[in-house]
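The complex is shown incomplete by one protein chain, all other protein chains being positioned as in the whole.
Per-chain numbering from 1; labels A and B assigned in written order.
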Amino acid sequence: MPDRPLFLERASFHRRRLGDAARVLPILAALLVLVPVWWIPSQVSYAGGAVWIFGLWAGLILAVRLLHRALLQAEAATARASETPEERRDAL
Amino acid sequence: MPFEALLATCLGYVVLMFGVAYAADRAAARGHVRWLDHPLIYTLSLSVYCSAWTFYGAVGYASRSGLEFLTIYLGPTLVFTGAWWGLRRLVRVARMHHVTSVADLISARFGKSNRLAAIVTLIAVIASTPYIALQLQSVRLSFEVFALNAPNGAGRDGLGGTGLWVAAGLAVFTILFGTRNLAADERHHGVVTAIALEAVVKLVAFVALGVFVIWGLADGPLDMLDRISRAGADPELAEGWLLKPDRWTALILVSAAAILTLPRMFQVLVVEAADEERLHVAGWAFPAYLFAMSFFVLPIAVMGRELLPASANPDLYVLTLPAAQGQNLLALLVFLGGFSAATSMVVVCAIAVATMVSNHWLVPVWLALRRIPAGDEADDLRGFVLNARRVAILAVMAAGWVYHEASGGTAALASMGLVAFTGMAQVLPAMLGGLMWRGANRKGAYCGIGAGLVLWMTMIFLPSVGVGGDLPVPAGMDPWTLAVLLSLVLNTLAFIGVSIFGFPDPVERLQGLSFVSAVEPIRHSRMMRGDDRAEPLLAMARRVWGADPALRYFQAEARAQGKSGYLPDLTPSFLTRLERRLAGSIGSATAHAMIDRVAGGVALTVADLLQVADEAQRAKEETQRLEAAQAELTRTARQLREANDKLTALSVQKDAFLSQISHELRTPMTSVRAFSEILKDPTLTEEERGRFAGIIHAEAARLTRLLDDLLDLSVLESGRAQMTVGVANLHDLITRALTAASATRPERGFLIDRDLPTEHLGVITDADRLLQVLINVITNARKYCDADHPVLTIRVRGREGGGAIIDVIDNGSGIDSGRQSLIFQKFARLNDPARAGGAGLGLAICREIMLTLGGGISYLPGQGGAAFRIVLPPRPPTRAGGAEPLSD
């Protein structure tokens, strides 16, 4: 099967990029939480700040959830792709 | 609402918690851990982060400082966004090393140093005491709110003792469910499940109050926003509400550290986690929980300020607001929520701190005081560790209560929580450095943590209890922020600096490799295969885990090596696993020291280390499949070797058997022949004649017995034995066997230790055959037990799915491990090769009988004497001889 190695590479490539995203996310989140307070403290201290922080927070929760789901799927895909057909027959 | 009703509700709630914990523990004991292990339960248990400080204090904090309160929840949220690569690693490494606490993690990473763990424990104890006091205070304050509102003022008088009652009740709960067992993995299903339920109560209560405030008191979210804007515009508040960037950053940093280092958080996040997979869910679900808990804080604070008198304590708005609005049921719900928050924090904190205190303070001191106990000494380490935990729990609770009484509960809730956070944060540099940097070493950890401890004590802790004054700070700088940054920066610098210039010892380097690369550690050992020091190790494990778990573990390890019996070879990987499992019960430093003491410590040299590293590298390069194949091959080879050895032994045995039979037959025959010839002599006296005839008779009887035994054995071995299967009571059989065996060496006064209630167990078997086995085993004990005060212990247990296990144990010197496999062979008499009453067929017959009955008999090593285990199946196999031998 000539396209199998390509598929394998693609799956693991995808997984690695998602892993990179998982590493970047906390840094990005920290910047979004810290920078506005250093930059424009008076704008984010009251009602406006509450809207900004809770919005950001909800976004983060959603992002982590989607990212974890994607990572799990990618891991399953790479596990499937790296299985040789013989192995799969064995597993049955 | 009447105070009595509140008290009754509260008690009912406590009873519910006990019930839930009890049910969960029972379910776990029966192996029903599937729903107990659900990631949702795990996520909910993490909510011990939200203690009473959050539940009551957050609103107070928000009304004083506006949005700043959010930092306490944003820090953990940031940590959890890195759950995939950060927390998963932490949990995996910690589980791999069976780490029991944050102190144990630091100690294990830095060369299993107990002194380091003891210092971390000290910080934990100092930091936790005011924190626990804070929880007790919150419960007392919340009771007072209701007592003040009570129409007749009833119950006011009894309130002075509230703190004491709560502390005592929580101590009972913690001791009951936190110190039930000393498992290899320190998990407490009962506690965790109860806490998960409390997490739900907290959340429901707080959200209900929030919904009431936004839609009941205000006119929906937009109106609420409006009110917040107006409050922010109030010049009285605007100054306090304005966010200070330095403080904002420091607070986020400290609370992010707290989620990793607080003893109770480490307990639920790492120690109670079955594996790292649950973080997939917790990674977003725990931030969502924090989000939900924080969302309504500001609205409640603003509404409380608007509706309640200026004199009302903002820390209690959550209770006084619904009460003032006549929402008694809502107030009660909120009260239960706050009660949940306080109690769950105290319980988990007490378990975590008590584990540290017992593992790193009490047990090492006790072991050092006891010097080196002899291997067979019957000291009960397990009992000591559990009691040490119980004492430590009581001490932690008592300290919290004393602090609460002494401080008078005046300090604002927020400051006490922050003191604890900043204290434990001093562990963070060593923890993160240890996990990410192989160059980090023990001296660096000492210096970093030590510097952090001293700075924290002088700049934060002592001022918080009113000792010493504030620091001279540059203008415009928040003193608290300065203290936090100064202590953490100096801590980190000391840690890194000393690590760079120090050189770690080999054990540390090995542990460093294992922690940083998350690979299985290898315990170096010069002990060779076949070394019989496995038996003292088993005896040691028994002292920590109890007899059965230790036997089960050793048997499983031996089986994995392809060996039968209970004593595995002392391979490095076995020793590593054993040490880590022991570490799960008593901490890594103590486990390391104990194994060294029993198995003979070998100083690790750099050359060994290089060899180990080399091996590890090579092992990594091999593909997994190759490894598996290799393991399979080794196992097969070992089995083949064992089979070959057995065959060779069998042929030797057969020759020996024939020669033995010849000897056993000829001996009585000689006497018979000689005396019968002598009897022909007419000059014998009548008395001589009678005596010689008696000898002839006795020797002929001995011949008959021998022939009977041989016949019995051959029938059993060929599988043609007839069985008379019926129901028998083991108690009666044991009693009969004891009576029958008492004729052997009647002068020996044996103390018989039986557990009568457990013995009444009906079994379906051939009672006469089983009795024969029991008599034989007990007779052997009577014959060979060489103790001055012989004790015979008999224990009966039902097996899961029917059948029974009978252990017969004496307190003599037992049988050497080299000869244990011989005793079930024909004519294998041990202590005196020629006599021993019978012909040495007894145990061989026993074994054949047990095989015929579908069970087995085996020698149990490491029980402090000769010990035999008889295993009975639920019923004998229908066709004799067709059964697989059973073991437990």
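For the reader, a short list of remarks on this structure follows.
We adopt the following convention: a contact is a pair of C-beta atoms (placed from the backbone, for glycine too) under 8 Å apart; a residue touches a chain by one contact, two chains touch by 3 or more.
Keep in mind that, in the parts below, contacts and distances are computed from a predicted model.
Selecting from "Cytochrome c oxidase assembly protein CtaG", "Response regulator transcription factor", "Iron complex transport system permease protein" or "FeoA domain protein", the unshown chain of this assembly corresponds to "Response regulator transcription factor" (UniProt protein name). The absent chain, not drawn in this view, touches the displayed chains B throughout the complex. For the chain missing from the display, the contacting residue among B:Arg666, B:Arg689 or B:Arg720 is B:Arg666, taking the whole complex into account.
Across the entire complex, the residue among B:Ala674, B:Val715, B:Ile752 or B:Leu822 in touch with the chain not shown is B:Ala674. The missing chain, though absent from the display, is touched by one residue of B:Glu68, B:Glu699, B:Asp766 or B:Asp807; that residue is B:Glu699.
Across the interface with the omitted chain, chain B contributes residues 658-659, 662-663, 666-675, 677-678, 695, 698-699, 832-835.
Just so it is clear, only the chains that are shown with their structure count from here on.
Centres computed as Cα averages put chain A at a distance of 35 Å from chain B.
Per the touch definition, chain B reaches chain A in the complex via residues 66-67, 70, 74, 77-86, 225-226, 228-229, 232-233, 241-245, 248-249, 252, 280-281, 283-284, 287-288, 291, 295, 298. Interface residues of chain A facing chain B in the complex, by the touch rule stated above, are 19, 22-23, 25-26, 29-30, 33-34, 37-38, 41-42, 44-47, 49-51, 53-54, 57-58, 60-65, 67-68, 71-72.
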